[in-house]
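One protein chain omitted, others in place.
Right after this comes subunit A.
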Amino acid sequence: MRFLLLFSRQGKLRLQKWFTSMSDREKKKIIRDMTTMVLARQARSCNFLQWKDLKIIYKRYASLYFCLAVESQENELLALEIIHRYVELLDKYFGNVCELDIIFNFEKAYFILDEFLMGGEIQETSKQIVNRSIEASDMLQETLEEYMSKPAF
């Protein structure tokens, strides 16, 4: 995988994850290209696009577009399911996730993605395990906070 972008129907970028290093200029250009290209698509078109030598896989969930770029030899259908799995994970964490959740808790959206993908490869496909580790980090943070806030004696 090369990058994952989340943007709204109005073209507002909500999340960007880059799996290879790229200059800010390149990133901005790609974001612009992707939003215009994907937003121009008609409903019920196919979910795949060819862009330069990459495959673009996109899908709309409610008001958000999820747009994933993969190398040409990768499997499109499974890329589509990577997007779906991510949506499921967000859903599980936020409880019926909506665009606002991702705006206000953007850092959580990144953390969840990191539990699931790494360096552009899928890290853990089991939903239970990912959820467990996300919960564990929330827990850890609470415990640590409690632990640290105890007054020294």
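Here is the rule we use: contacts are C-beta pairs under 8 Å (C-beta built on N, C-alpha and C of every residue); 3 or more make two chains touch, one makes a residue touch a chain; residues count from 1.
Simple rule for what comes next: contacts and distances are computed from a predicted model.
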*Listed names "Actin-related protein 2/3 complex subunit", "Gem-associated protein 7", "AP-2 complex subunit alpha" or "COP9 signalosome complex subunit 6", with the criterion being the UniProt name of the chain not displayed*: "AP-2 complex subunit alpha"
*Could you please point out the subunit A residues that touch the chain left off the display?*
13, 15-16, 20-21, 23, 28, 42, 44-50, 52-53, 71-73, 75-78, 80-81, 84-85, 93-94, 100-101, 103-108, 110-111, 114, 118-129, 133, 136-138, 140-142, 144-145, 148
